[in-house]
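What follows is part of the complex, with its chains left where they were.
Labels run A and B following the written order; every chain starts at residue 1.
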Amino acid sequence: MINQKLRNTLLGLSLLGLILLFGASAAMAADDKLDVVYHVSEEDKVGFVLNNIQNHIEGIGGPEKINIVLVSHGPAVKRFHDIEAVNKVRENVAKLQEQGVTFEACANTLTALGFERDELLSGFVIAEKGGVTRIAELQSEGYVYLRP
Amino acid sequence: MINQKLRNTLLGLSLLGLILLFGASAAMAADDKLDVVYHVSEEDKVGFVLNNIQNHIEGIGGPEKINIVLVSHGPAVKRFHDIEAVNKVRENVAKLQEQGVTFEACANTLTALGFERDELLSGFVIAEKGGVTRIAELQSEGYVYLRP
């Protein structure tokens, strides 16, 4: 009888251990999506990166399978200026936003370029602590890093 | 006596726990090699990246210590075309393949460039879901990312 009770206790503790063990990873994969942070700094890479992101969404099987944040800083941000942006960029950004992609621009870059926050294309989020800080932050939260 | 039996049971459970704990990491390092995915998209980076990979193999102590996949997409893929490739690229790709390096090219890029699958240098694998999808996939399997 004592053995039986103790076995139950041991089983209970083992289960608790397993729950603690796998709790963290379960939480990370809570939404069953792969988290990816894309990074762009060069002006002439902007069109390419937008194509890459569209290909990634299609390659992985649709927007419900992936969570993408594009963090832009440096010269690349110019291409997202609401007046400067060419139609192709404007359209692709909108199309990707409809598929759940988040666009962020570096606050330091905006200051350096003399851009106001409302001068970027609609829906852009400002990375207040800076683009690189944000990219490192997302990676430490488990985001995979892609720098086309 | 009861105490002795229970101690044995507890020891057994502890060992089981430790095995469960370290099972995953043991599996990841099953072949004792560091897994690295290299990424190249610019044409003029191809020669540099091939040199980097050779240096990496030598720096880490030989091909038995490292497992490298080079995923190419965008303009870089042109340099791996079997007719266009210069001798230096052709020779270095072959030399790295002999050391176990895997070369993959983005299926979307092949379509965009109008290349057939058999027009690349011998041994190239096609990343069917696209280059960026493949790079993210490898990273989520534990590959370290290098983008020279």
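Keep in mind that, in the parts below, a residue touches a chain if its C-beta (ideal position, glycine included) is under 8 Å from a C-beta of that chain, and two chains touch if they have at least 3 such contacts.
None of these values were measured; they are calculated from a predicted model.
Participant: For a quick check: 2 copies are placed, so what copy number does the complete complex reach in this file?
Facilitator: 3
Note that only the chains that are shown with their structure count from here on.
Participant: I'd like the Å distance between the centres of subunit A and subunit B, where a centre is the mean of that chain's Cα atoms.
Facilitator: About 23 Å separates the centre of subunit A from that of subunit B.
Participant: For the complex, give me every residue of subunit A touching subunit B.
Facilitator: So the residues of subunit A in touch with subunit B come to 2-3, 6-7, 10, 14, 17-18, 21, 34, 36, 48, 52-53, 55-56, 58-60, 144-148.
Participant: Residue numbers of subunit B touching subunit A in their complex, please.
Facilitator: Checking each residue of subunit B against subunit A gives 2, 5-6, 9-10, 13, 16-17, 20-21, 39, 41, 73-74, 108, 129-136, 139-140, 145, 147.
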